[in-house]
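Here the complex is missing one protein chain, while the rest keep their positions.
For subunit A:
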Amino acid sequence: MDKTIASAAEAVAGIGDGATVMIGGFGGSGAPIELIHALIDKGPKDLTVINNNAGNGRIGIAAMIDAGLVKKMICSFPRSSDPRAFTEAYLAGKVELELVPQGTLAERIRAGGAGIPAFYTPTGYGTELAEGKVIAEFDGRAYVQERWLKADFAIVKAHVGDIHGNLTYNKAARNFNPLMCMAAAKTIAQVSKIVPLGGIDPEHVVTPSIFVDGVVEIANPQQEEVLIRSGAVYA
């Protein structure tokens, strides 16, 4: 078995109109910029995108919004150092927003990957983000019922991958990536380096290969923050 994919374009070729796509990363850390840009090149419409944020500057998810690919964002913090793309599209009514507290977003994705359809959390109780949700009391305290999140595709960024799709991450670039790998019907990881089987110490595997469907090597991946500071535009 070899899950290696030759190019970013091939990796995202299956993502079509109307798909729900989880995109890893927290801000630029762990954001699969090359896979996102390949997806813009392919150009599917009406995507629902799940990410912590909603893009920055004129690259990555912001460039997806500028290119008209995104119908809905599910995120916790649609702000950044340059949030124009999302802000303009949202205020113009072109993109829907489902705002989710950050820890609830992470847990909904984890639950989606773990086969747990709903769970209760104290987060958001008594706030406008809990309006319309089921509330239950456990041991004298009120909790909000939240549903799992699943996706058709996850595109993530990891550090080293083997040909089965075992993954390691670089520093805090881990963030949402391991959770999203679990929660999508099809998960594609871009990695800085693909190694043969046995090339990753089993003690160091963060995402086991069972959660990964394809691995594409992008050596020296771009960093969103560096692109933003250079004023880069992807169009």
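Everything below uses one rule, namely that a contact is a pair of C-beta atoms (placed from the backbone, for glycine too) under 8 Å apart; a residue touches a chain by one contact, two chains touch by 3 or more; residues count from 1.
In this section, contacts and distances are computed from a predicted model.
Chemist: Have a look at "CoA transferase subunit B", "ABC transporter permease", "Anti-sigma regulatory factor" or "NuoM family protein" and point out the UniProt protein name belonging to the hidden chain.
Modeler: "CoA transferase subunit B"
Chemist: Any idea which of A:Thr104, A:Asn166, A:Gln190 or A:Ser209 touches the chain not displayed?
Modeler: A:Thr104
Chemist: Among A:Lys45, A:Arg79 or A:Lys94, which one is in touch with the chain left out?
Modeler: A:Arg79
Chemist: Going by the touch rule given at the top, which residues of subunit A touch the chain that is not shown?
Modeler: 26-30, 52, 76-81, 83, 86-87, 90-91, 97, 99-107, 109-110, 121-129, 169-179, 206, 223-226
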